[in-house]
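Here the complex is missing a single protein chain, while all its other protein chains stay put.
Right after this comes chain A.
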Amino acid sequence: MAEHRKFALVPFGERTLTVGSSDPSAGPAHEVTLDAFALADRCVSAGDFHAFLREAPQDVDHTMVDCIDPAFVVHRADGFALRPGCADFPMIQISFWAAAAYCNWLSRTEGREAVYDVTARTADLDLDGYRLPTEAEWEAACRAGAPDPAACNSADASPACRALRAGELGTGAFPPGSPGPVPVGSLPADGAGLHEMLGNLREWCHDRYGPYRSAPQRNPRGAQRGAFRVVRGGSFIDPAAELGPSSRLAAFEDTKCEVYGFRVAMPR
């Protein structure tokens, strides 16, 4: 595992599968064919993201990263700072474009091509760098791992899971007893080796949000236009019954919130 990040990449081969469901919010179900890709086994942690912020603070501005409570990263006179005990919690309070800026930094750090132009707000997914997963990739990985919604950090989390939440440890200014995230990789991996795919945080995906069509698609990448992005997996505020591999929500791409985080993907 690289020194500048705590996550590992899980490879997924080329595949054809049915995504979506009969639920109107996730339908119609349709067939997709995906090229091989790799997906991080856990979300980007506050420690991971802080390494980026310290090395390349010029790559973000304060409209992309929010440091008001609750937050694991604050901004003091000498720049971004990790709050005590927060390194392993997931990075929150970041916009879609802050996540994209992190992907670019990771690509540069590991000698890959930068996928995103954060200033122009464009992307070239044919490059070999890190990026956010498409929602089809995210769903394919989640179906492969088949995580149990009852075991995740949802609004219906078990007492054992709740005990891991930030508020119980007095970290990140989450009030004690309030819903909050658990550290990345702190819950058992699913069948594909992925942690916290369901619950914990809604994860930014690459796609602009748009309606599904029933026709088969190859490597779908979302709507052509719009300022809303797909977020997947649900969070600590979402009921377990609403969490699953096909559940999808939309989020305004400039939103920074304690229920949104992300994990990275790359082509193989």
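Keep this in mind: contacts are C-beta pairs under 8 Å (C-beta built on N, C-alpha and C of every residue); 3 or more make two chains touch, one makes a residue touch a chain; residues count from 1.
As a convention for this text, contacts and distances are computed from a predicted model.
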_Record-based protein name (UniProt) of the chain missing from this complex, from "Sulfatase-modifying factor enzyme 1", "Amidase", "Branched-subunit amino acid transport protein AzlD" or "Sarcosine oxidase subunit gamma"_ = "Sulfatase-modifying factor enzyme 1"
*May I ask which residue of A:67, A:151, A:169 or A:189 touches the chain that does not appear here?*
A:67
*Among A:4, A:75 or A:162, which residue is in contact with the omitted chain in the full complex?*
A:75
*On chain A, residues whose C-beta touches the chain left out of the figure*: 61-63, 66-71, 74-79, 83, 170, 173, 175-176, 252, 254-256
